[in-house]
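Every protein chain of the complex appears in place save one, which is left out.
For subunit A:
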């Protein structure tokens, strides 16, 4: 199953033509050319990709990993299901 991180990376590669190999959870969005305004647009597309609705207040997201965790939290809250993968590929629950 594709992780949230992988899906974010593929969005960054497609929309911002960034190099996938250079992207890690610690990558700072600002250094990727995505400032706070750019994050607003990224998250707009994230809503479509993950079928979630962002809360009205803006989140403080500095790294790719921050975005992944934020999305995972919203997916879990809004779809009531465990997050499919998050940053790691292994299932969250061994029992699953």
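Definition applied: contacts are C-beta pairs under 8 Å (C-beta built on N, C-alpha and C of every residue); 3 or more make two chains touch, one makes a residue touch a chain; residues count from 1.
By our rule, contacts and distances are computed from a predicted model.
Between the listed names "Lipopolysaccharide kinase", "FecR family protein", "Nodulation protein E" or "ABC transporter substrate-binding protein", the UniProt record for the complex's undisplayed chain reads "Nodulation protein E".
As for the chain not pictured, it touches subunit A at residues 15-17, 33-34, 37-38, 40-41, 44, 48.
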